[in-house]
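The complex is shown incomplete by one protein chain, all other protein chains being positioned as in the whole.
Coming up: chain A.
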Amino acid sequence: MAASLSQALYLATFTSSASKPSASPISPPSIKVPTFSPLTVQPLSSAFTPNVAHVITLTPHATSTPSSIPSDTSTTTFHGLCYAVGDNIDTDQIIPAEYLTLVPSNPAEYEKLGSYALIGLPSSYATRFIEPNETKTKYSILIGGANFGCGSSREHAPVALGAAGVKAVVAESYARIFFRNSVATGEVYPVESEVRICEECKTGDVVTIELGESRLINHTTGKEYKLKPIGDAGPVIEAGGIFAYARKTGMIPSQ
């Protein structure tokens, strides 16, 4: 459903913009305009109900769209050790500015970026996120408080976490750009918790996140927590980010 709605959006804008005069002598990369009418899109039900079959029936161009539409997130689970941080973890702590010269699209530099993830945390965090001389973290789940990822627009922040081996961040709330960047890059799942889990989970606890159930289980303490549904960001992240998603759903041509 998410896919079909977004396609409708694409259609609406890309067709209407075709008549707009462009000052540029250079033609932009071609954009594939879906040919179906947005009117066929069903109104969205108030609860997010993943329905893969439904999405496929609404997909108009079977030839260009892989049949593997990003699947729903109902079966996605993450299991591993968690690392707990507090409120307002800003991007300078996630990846300090001195490492921003690393360009994430270069694989070696991507790896290196990951090795510096959360290196900016104050020394009051006795257990470090990444052990000295390691490039990956042993904590695949990061648990934070309010306003996680505030500060700069640096996409290096979710990328560094993803490169370090983080699969999901569970925080009480996110700063806008961090959330946006996590979804656009598909690096980590930014999941919101209903309560302040960061005060109840300790670094090193064994946790499982069941995205479909919107649930986090802390096996060490035996407690369970409700998460807010990841909603339509889920399929985008699962596809691997905004471009992969746009291609899978035929919004832009496949390469």
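The rule is simple: a contact is a pair of C-beta atoms (placed from the backbone, for glycine too) under 8 Å apart; a residue touches a chain by one contact, two chains touch by 3 or more; residues count from 1.
Heads up, the rule we're going with is that contacts and distances are computed from a predicted model.
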From "Williams Beuren syndrome chromosome region 22 protein-like protein", "Isopropyl malate isomerase large subunit 1", "Diphthamide biosynthesis protein 3" or "39S ribosomal protein L13, mitochondrial", the hidden chain's UniProt protein name: "Isopropyl malate isomerase large subunit 1"
From A:161, A:177 or A:216, residue that would touch the chain that is not displayed: A:177
Absent-chain contact - pick from A:75, A:127 or A:153: A:153
Contact footprint on chain A, counting only the chain that is left out: 1-2, 5-6, 9-10, 12-14, 16-17, 20, 22-24, 26-29, 31, 43-48, 88, 90, 92-93, 96-98, 100-106, 120, 122-123, 146-147, 150-156, 173-177, 179-181, 183-185, 190, 192, 228-233, 236, 241-243, 246, 252, 255
